[in-house]
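Below is one structure, written out as structure tokens; the observations come after it.
With one protein chain withheld, the remaining protein chains of the complex are depicted in position.
Letters are used for the chains, namely A, B, C and D, taken in the order the chains are written, and counting of residues starts over at 1 for each.
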Amino acid sequence: MKRAVAAILAILIFIVLGLAFAKIPFGNVNLEDYHYYNPIQDKQTSDSVPAHYLKEGKNETGSTNIVTAVVVDYRGFDTLGEVTVLFLASTGVGSVMYIFEKEKRRKVRRANAVVETASKLLFGFIILFGAYIFVHGHLTPGGGFPGGAVIASSFLLLYLAYPKFHAEHKSLNVAESLAGLTFVGVGLIGLLVASYFLYNFLPFGLPTYLFSAGVIPIIYVAVGVKVGSELTGIVDAMMGVRE
Amino acid sequence: MTDWANILINAGLTALYLFLAICVGLLFMGIARKVTARIHNRVGPPIYQNFLDVGKLLAKKSNIKHNWIFDFAPLFALAGVLLALAYLPMGGYRLLSGDGDLILLLYILVIPALGFALGAGASANPNAGVGVMRALTLMLSYEMPFLLVLLSLMIYYNTASLTTLLEKQMHSVWAIDVLPISALAADIALQGMMMEKPFDIPIAPHEIASGPLVEFGGNYLGMLMLYSAGSIVVETSLFVDLFLGGGIVLNPAVYGILAYVVNYIVWFALIFVVWMIAIFINAVFPRFRIEQAFKFYWKWPTLIAALGLAQAYIMSVILGVSV
Amino acid sequence: MIHPVLLIAIPLFFAFLLPLISLWSKKSLPYVTTAVMGLNTIIAILVFLEAMKAPIFDIIGGFQPPLGIVLMVGPLGGFLAMIINTAALIISIYSMEMKKEPLLKYYMLTLLLLMGTNGMVLTGDIFNLFVFLEVTSIASYGLASYNKDLKGFEGALKYVILGSIGSTFVLIGIALIYSQLRTLNMLDIARRLGEMDPYTKIVAFASLFLGFGVEAEMFPLNTWVPETYDGAPHPVTAMFSSMSAKSGIFALARVIFTIFAFANYLWFVVIMGLLTVFFGEIVAYVQKDIKRMLAYSSIGQMGMIIMGLGIGTTIAVEGAFFQMFSHAMGKALLFIAAGYMIYAAQTEKMSEMKGIGRNPLIGIPLLIGILSIMGMPPFIGFYGKFYILMGGFSQGYYAIIALFLAASIVEIAYYARFIKIVFQPSTKNYPAPRSTVYVPLILFAIIIVLFGVYPQPVFEVLKHVAAFLAGGA
Amino acid sequence: MEIWSAFGIFVLVPLIGALLSYLARKYAVYLGLIFALVPAIALYPFYGKEMSTVVNIGVKLNLAFDVTTWFFMLMLDTVALASMLFATSYVRKGEGGFSTLMLLGLAGANGVLMARDFLTLYIFWEMMSWSAYILVLRSSGEYARRYMLFAVLSAYLLIMGIGIYYYYTGSFLYSAASGIPLSGWAWILLFLILGFAVKMAVFPLHVWAPYAYRSEQPFVAFLSGGLSKLGTFGIFMAMYSIAGVAILQGFGTFRSISLFGYPFAVLGAFTAFIGTILAIFQDDLRKLLAYSSIGQLGYVMVGLGLGTPLAVGGALFHAFNHAFFKAILFLGAGAVIYRTGKYRISELGGLGYRMPFTFLFVLFAIFALAGIPITSGFISKWMLYEAAIEKKFVLIAPLMLIASVGAFLYCFRILYGVFLGQLDKEHENVKEAPAPMLAAMALLMLPLLIFAIFPGWILKWINEILTGANIGTLKYDTYAYYSSIGGADMLVFWITFMLLFMISMYLFTRKRKVTKVVDQYDNYLAGETPPYVQLHAAHNFYKPLRDTWAPLLRYSVDRAYEKFVKFFIEGFEEIKKMYTENPQDYAAYLGIAFLIFLLVGWWLL
Partner (left out) sequence: MIPYYYIASIALIALGFYIVIAKKNLIKIIIGLDMMDTGVNLLLISIGYVKGGTAPIENGNYPIYVDPIPQALVLTAIVIGVSVMALALSIAIGLYKNTGTVEIDEIRRLRE
């Protein structure tokens, strides 16, 4: 009965959404066509938002990677929210898993020596790779989130290899906090400097250089550290293996 | 200033009429006892027996008294019944009936009953309480047809004033001729109003020792006898005034003092007839229990009265007969 | 010039700072949180005063909208932000009652919840709205399961499932809009809505309506409410009803009025509001647990607000906003009182709480709160209800209003039953409330009475409703 | 400025008093008395003044003061004063709640009377309702909910009326009533009248009253005597001040009575009848008085429905009388309960010998209630009867008349059951009620006696109200009053009555009697000489009547409501099952809702 209802509902939703998307061209779009309206100045422009980003992004943000420009600068506020969400997730998981922290540790068979050794070796490289990704977020594909995820994966590896391993909770927290504070702090400095929150107040420098794009790298580093520590924290909390 | 003379004359006349009414009432009581006795094949007391009784009772030296509320009964009862008599045209003489109408009269009639009931209640005798309860229930019973009858009269004659009612009857025909159904209902209601059999359950002497009267004696009982004498006149006279033109056969405006005398005699005859009907019924019927009385009154007389009301309504409102 | 973004940045900043503070002193956490909320309240008031003069557009990152994100604070948004922050401040006093570990996480979550709700109210960008919706939701998930007992987890599970389906739909709606307009700014979307394909537009609207409806406790998307409210810690329940629900409904209002001004869809919104009221009140009547009853009642109240929004005339929407205010204050009060009662009576069953309100410190504010929720003058609950109803009449929704009033009578019935139990004489001895309980109760009661007796300031704000309805900030 | 003083005195002073008496609990009852005294006394200089103003607290409160307001305030404030006076000995000392809530109720009531727009009316109306609710809750918690539900029902009916009015006019002002079509008026008036009728406890909306009137008696005196008059005021205002006679006549007429008002008149007559019949069978003193209250206000409803000058005048007058005599009766009941702690008529008895003054006051109130001409209660009843009879209404008039006969029955039940008959041994040492209680009752008795002798005085005020509302004028002079078919002169009545009373007095006390006062048990019991037994025949007093009515008494509106509610609550339980607590079902709801939203959108756009 329930399955039948579910199936019917799923099919109906498929149909109605499908009908909606039938009207949306796939790929056949000209990004220049969507002229936006500026509500503050109350004027209709002949510019389009994505086209504007693609054309002016480099000049306005100093970032070569337009997606990064959008993520960190144009829509930096979203990213702040996103970081918050992740922070929330780690906090929430930490809070939910709290009682279980006192429980007896599971009996986990040790991984074999190859895994242990390889993990030890790889750990640093993975972290380095992660750091590389977020440091170059404004130049190449990637950024804080993938970088952070990579860093977290290195810790995950350790968790897998060493049943007894657990990350230092306090330092994770501190890293998390400091990174978050950096992000918000940068935003607040922008507010102080130019009365725009998250204003890109540093000089843009030369495009394609590492030290370019103003605050974007700083933010991305903060995001990377934060995401890394948070995901580690989540994994840590979920493993529930602390004594 | 000339008014004062008028007022004094009127006051004297009223006193006379009231006195006469009480006497008539006492007389009627005596007649009733005699007639009933004859029907029962007894000798019965003399007709003037009740005068003697009242005289004796009012002259008695010692009284049994329960408390101060007990005194309400004789005072209110007598004052109330006298007041009702003053508002009631008797044989064409109508001092106060111009200053109040039927509804006022209806409520004045309650004053003595209420006073009586208060005194009876204060006597602390359970029989009295039961009696008053029955009396009140009976009142609720007979008032239903009686009020409908009154309403039919008021609607037909388009007045609530007794004076106007009498005048209109004087100038045309008596109400009983045009509203006979209502008159029938009124007569049945009158039987209950006078607490004659079959509706004498409130004062049923053998059952609850005369009910409300049980604790009264001496002066108190004397006053109350005067009250019952007055109320007989009030009740019969009310019927006569409503349906039999108040006994007015001669127009006082034309015939002057002669008219008053003649009318008084006719009125007396008429209330006598009404009283006799009641007495005959009283003499031959057994007693209804109170719930039977209630059911009876809210069934047949009410139906008859409603018919009468319908008749009056149709004649007055739909046919547009105006008197 | 005061920046509304501070309302978001400050709680966030301190949420990040709290772990560091906790390293230094764990005991100071509640005070820091309360202080932050106090600071936020002050800023909210300043923002509100500023917004009363002219709508504030706080540009983030220095890019003109729709290129960048903009915070759009009209008088109503400012008003709502002020309400939310005030409620948060007062509830945070009650939060000091919380003893269950991990307190650090608790205070972080509350700060972030505040940040999320503030963001939802302030933002002028639809994707940003989604992000803040998620911030709010996730903070709520965490807080809802904070008790870590079965009830809490069950409630949170329901909230998670419905909430994430809802947010999925929001995202679908945003995708549909973006696919056709290539913009995310609300005012821009509203302006260029005509360019959209009609069917797509409807699907987008339905998706957004559904998504925000979950947060706004609209029937039949509100099924998570009772259990989540029931399972959550008491201060959190108060926060849910006075903060997240309010921001959800404001988001809904934004969708209905600012983005899609579908005039002829409105009567359906009214019907949904009516159904929400109906089911909320009716099911509340048969509840035996105090918090569940209040939760269902909360649904009913939210339905009333939705009705007000749906009616769509100036007076009705004024009523709806007034109702948001009154509900935020009244329900928070009731939930705090309920928290105390559960603590004092050691049970959630209402029938076991005889005579608990005979202590005037609890009883009087409780009575004021209930009367306000019932819609009795001169408490703030009255004006909202009355104006919504009058708005309904002015549109000729007689039958709907009549049904609404019938449901409202059910509401009175169960509150009266509750009052009767709470105030009936009893020999039971209950522990006296601590100042952390009665101070917030009294503060809420004062607000309820003060603005009930003299609602002029609120009506001053609500004059701007007409501009809001015309698609402004 | 003057209106501000009126607003200040009649609304703000009680409000301040409420606040103060809550804060200063120790002196609450006295503070209550003082703050009730201020408006009651200040009323006199305000007679005949007309003024209006707008107070802006965010919503505009349109307030005005005119003779109608004054007239109703006269009842309300006086009754409130008497109740507060009574309460000084009735209510436990150091209790702030009573005075606070009473004064809140008073402020609300005065506000209702001064309101000139519906919003203001509603605000004060509800204020009055909930403060009364809490007062009911304080003592008879069990049934407070019933009161509240009906109070709210009343408020919501009002809201419906107000809303429809708002739909047509776009304003809440009374004076904005123009351009409303007749069908609109029909609904507006229907809802408004029904809403106000709840407060007047008109059948079948009366079921709250018998339960609410079980609470603290001084409050009940105010509730029944004072607050129920707001219903009268509201109906009067809605029908004759806002709509006006012209519109009522526009519905068509039946013997020059508006077809709209006629059904309400019939309903009122029916209420009078039902209330009376039910009152006869009550053993609980307070419930008896409650049903009596229902019946009496039925009369008022008749008058308001008929709408002739005589009828409306009678209604206003009867409302006035009812305010006073019913307040005395409830206060008297309160005094009895205060002294004995009992409220069942069958458990009392003989208290008239121990509490003579209470008895006297109650007796006079009962005279007024029963319409005995020595109080003004008669005059108002007379006006109502004549109004019905002169228009030849053969349904309304008999119902009213028989109800008034029924009133004697329950009046005597109170008198006999409580004050007369045998005094229970338990009550041997019962003392007379304390002085404040007696003073309160005496205060209320004054107008009943004064206006019985000088009906012209009050008829003058009523006449002003009637002419103000374009209803017509009354025929009256200082002592007499007339209808088209009759009239009565109170001066003649009083003089004759006094003379005849003196004659009876003379006859009765003509000789110095040797009067032996005997014990109450020393009475004639048909030869039986029982030892001490309670022979107070008040238990199940009207049993024979009850037996005859039994088949009809089976049908109870009360139970009908209960069944109705039970039916709905069962339905609620069914609806509750929708919340299955299974998240998957909930998710399915979400999907269905999405599809419905879409479908509706598709259809609409």
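Everything below uses one rule, namely that contacts are C-beta pairs under 8 Å (C-beta built on N, C-alpha and C of every residue); 3 or more make two chains touch, one makes a residue touch a chain.
On a predicted model such as this, the values are computed, not experimentally measured, just so you know.
Enquirer: Given that one chain is not shown, what are the shown chains it touches?
Expert: Every shown chain touched by the left-out chain: A, C, D.
Enquirer: May I ask which residue of D:G32, D:G261, D:G332 or D:P583 touches the chain that does not appear here?
Expert: Only one of D:G32, D:G261, D:G332 or D:P583 touches the chain omitted from view, namely D:P583.
Enquirer: Which of these touches the unseen chain: C:I2, C:V36, C:L122 or C:A156?
Expert: C:A156
Enquirer: May I ask which residue of A:G92, A:G130, A:G147 or A:G187 touches the chain that does not appear here?
Expert: Within the whole complex, the residue contacting the unshown chain is A:G92.
Enquirer: Need a quick check: the contact residues on subunit C for the chain that isn't drawn.
Expert: Where subunit C meets the chain not shown: residues 127, 131, 134, 137-138, 141-142, 145, 148-150, 153-154, 156-157, 160-161, 163-165, 167-168, 171-172, 174-175, 178-179, 182, 184.
Enquirer: Quickly run down the residues of subunit A that touch the omitted chain.
Expert: 2-3, 5-7, 9-11, 13-14, 17-18, 21, 24, 26-29, 31, 49-50, 53-54, 57-58, 64-67, 69-71, 74-75, 78-79, 81-82, 85-86, 88-90, 92-93, 96-97, 100, 139-141, 143, 145, 207-208, 227, 234, 237-238, 240
Enquirer: Touching residues of subunit D against the unshown chain: what are they?
Expert: Contacting residues on subunit D, toward the hidden partner: 581-584, 587-588, 591.
Operating definition for what follows: only the chains that are shown with their structure count from here on.
Enquirer: What clusters of chains are still held together by touching when subunit B is ignored?
Expert: Result with subunit B masked: one piece.
Enquirer: Name the chain pair with more contacting C-beta pairs, choosing from B-D and C-D.
Expert: Pair with the higher count of C-beta contacts: B-D.
Enquirer: Determine, using the mean of C-alpha atoms as each chain's centre, which chain is farthest from subunit C.
Expert: Result for max centroid distance from subunit C is chain B.
Enquirer: Return the distance between the CA-based centres of subunit C and subunit D, expressed in whole Å.
Expert: Measuring from centre to centre gives 43 Å for this pair.
Enquirer: List the centre-to-centre spacing of subunit A and subunit D in whole Å, with centres computed as mean CA coordinates.
Expert: 72
Enquirer: Please compute the C-alpha centroid of subunit B, do the same for subunit C, then give the distance between them in whole Å.
Expert: Their C-alpha centroids are separated by 77 Å.
Enquirer: Where in subunit C do residues touch at least two different other chains?
Expert: 199, 203
Enquirer: Got the subunit D residues that touch at least 2 other chains?
Expert: Correct list: 584, 592, 594, 598.
Enquirer: If you go through all the chains, which pairs of them touch?
Expert: All touching pairs, sorted by chain label, are A-C, A-D, B-D, C-D.
Enquirer: So in the complex, which bits of subunit A are touching subunit C?
Expert: Per the touch definition, subunit A meets subunit C at residues 16-17, 19-21, 23-24, 31, 34, 36-41, 44, 48-50, 52-53, 60, 73-78, 80-82, 84-85, 87-89, 91-96, 98-99, 170, 173-174, 176-178, 180-181, 184-185, 187-188, 190-191, 194-200.
Enquirer: Which of the residues in subunit A end up touching subunit D in this complex?
Expert: 2, 5-6, 9-10, 12-13, 16
Enquirer: Going by the contact rule at the top, pick out the subunit D residues touching subunit B in the complex.
Expert: 350, 352-353, 356, 359, 363, 367, 370-374, 378, 382, 385-386, 389-390, 392, 394, 397-398, 401-402, 405-406, 408-409, 412, 415-416, 419-423, 480, 483, 485-489, 492-493, 496-497, 500-501, 503-505, 507-508, 513-518, 520-521, 523-526, 535-538, 541-542, 544-545, 547-548
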